[in-house]
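Up next, chain A:
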Amino acid sequence: MVSPILLIAVPLALAFLTPMVGLASKSARRYMPAIAMLFNFIVAMSLLPKALEAPIIVRTAGWAPPLSIHLVAGPLGLLLSSLVALIGLLVAIYGIDYIREGARARYDVLYTLLLVGATGVVLTGDLFNLFVFFEVLCISSYALVAYRGDSAGVEAGMKYLIQGAIGSSLVLIGIGLLYGTVGTLSMADIASSVGSVAGSRLFISLAFMIAGFGVEAAIFPLNAWLPDAHSSAPSSISAVLSGVAIKAGLYAIARVVYTVYGASSILPFLAVLGVVTLLVGEMCAFAQEDIKRLLAFSSIGQMGLILFALALSSATGISGAVFLIISHGLAKALLFLATGYMIYRTGSRDISSLAGMGKRMPIMSLCFTVGAFSLMGLPPFVGFASKFTIVRAVLGTGSTFFITLLAIGLIGTVIEGAYFLRIVQWLYFKPAPEAMPEQTEGRAPLTALVPVGLLAVLIVTIGLLPGIVGRALGPAADDLLDRAAYIQHVMGD
Partner candidate 1 sequence: MIVFQTFLVLVMIVAALAAAGFRDLLGSVIACSLVSLMASIIFYFLQAPDVAMAEASIGAGLTTAIFIFAISKTKRHEENEKTD
Partner candidate 2 sequence: MRKQISLLLLLIVAAGFALCLAGAPFGAEGARESRRLVKDNVNYGRRYVSKGLDENRCANIVTSVVLNYRGFDTLGEVTILFIAALGLGAVLYGRRAGASPDEAQRPSLILSTGCRLLFPLIMLVGIYIFIHGHLSPGGGFQGGAVIASGFLLICLGCRKKKLNSVALGAAESLSGLAFVLLALIGLAVGGSFLLNFLPTGKVYALFSGGIIPLIYIAIGVKVGSELSGIIDNLSGEVR
């Protein structure tokens, strides 16, 4: 049997190898991230059925769990790492021809390492190890945001770096306090001994960790970096940042709150934060004229909805949240990728410059529309299935508090519908301006059309047959909710 640790070790080795490959052949180097992610996707998918039965515990250095670092490849972890690998693979294929300027060698390595960090975050079973992989993820995304080296990119990267570094130090302080209190770093071990500690002692470390991870997850008061960072980065980077990186922060919050602390009393607070984030994100997105900033703000809004669903603390709610993570990841990656070549074509990021794009780049526009409709939650796309699960979960709780919040949150979804329809209108129903400089270099090559098309096909297929991922969602939700089983799996043997 393959060990889940290969999901981290092999791409890491390939990332270290990439500069050496680059010395031999510059063109071969560009395929390295795709190779690494293809490997990850195959391995993660092949491990997933086994993990649905029971989490796979991986020890390092041969010691049993609490003594050394261990990975817990449970249903949730493997489901999310397959998502990371899938999006990573498609965006890597897109990036082969898309990235034309800058330090190409460093792009390939940083890109692979960003995904290694995300995979490590979702698979690890050790709190400090979570922090380490979180840093791998964050630092590579700071560098990639500033990758172009232009002043907007460097400024956005700097902003992101400073806020992210403060967030990371908060996480570190939180982990230090918790370690000082319970004397262990294994998440399962902490979870088993956390019950015997007074709540007031735990609260501070929990607050530090939520605030710290919240910066990366772009929860409302901490999201100032996101619009700049996601819009100044090259589109392929924006796609992984929006599709993968911010979800890792959210996963970390969920893991810490549910598994490590079992802090159900803090969930209503998170639900309120989620709805506020949703409203703020969608309202800001509505006011944008810059297409990439609009997509970035829309990501904030969707993160708010995911956080709200995670805070429901019911199996349906969490499966809805995980489903939304998947559907938003696919759709937002698709939108950023499609936008990338449209921007190359027009040379402008204004929404008005998209006029008549439906005729000039028909495939890209069609795929963009699929992604936009999916984000809005229209059937038959995957966004509908995921949002519907969340609504069902809220009604299932029967609590007036959550139903009121959902009602407020639905306003956000309406706003979302409004601005995406406006873009679609620009794409199809506005005449293209007459004197249009035709830039042949803006024509999308096959390496761009294939990933964008595949993402669109996936969105429609999963939307029509939600059972494909539906089978894994239930166990994934239990993975997060059932602390006792988690502890028993890790510490039991």
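In this section, contacts are C-beta pairs under 8 Å (C-beta built on N, C-alpha and C of every residue); 3 or more make two chains touch, one makes a residue touch a chain; residues count from 1.
In picking the candidates, the idea was that all candidates are chains of the complex that A comes from, given by their letters.
Here the structure is a predicted model, which is why all the values come from computation and not from measurement.
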Touching partner of chain A in this complex, picked from 1 or 2: 2
Interfacial residue positions of chain A with respect to candidate 2 in the complex: 3, 5-6, 9, 12-13, 16-20, 23, 58-63, 66-69, 102-103, 106-107, 109-110, 113, 116, 120, 126, 128-129, 132-133, 135-136, 139-140, 142-144, 146-147, 149, 154, 157, 177, 180-184, 189, 192-193, 196-197, 200-201, 204
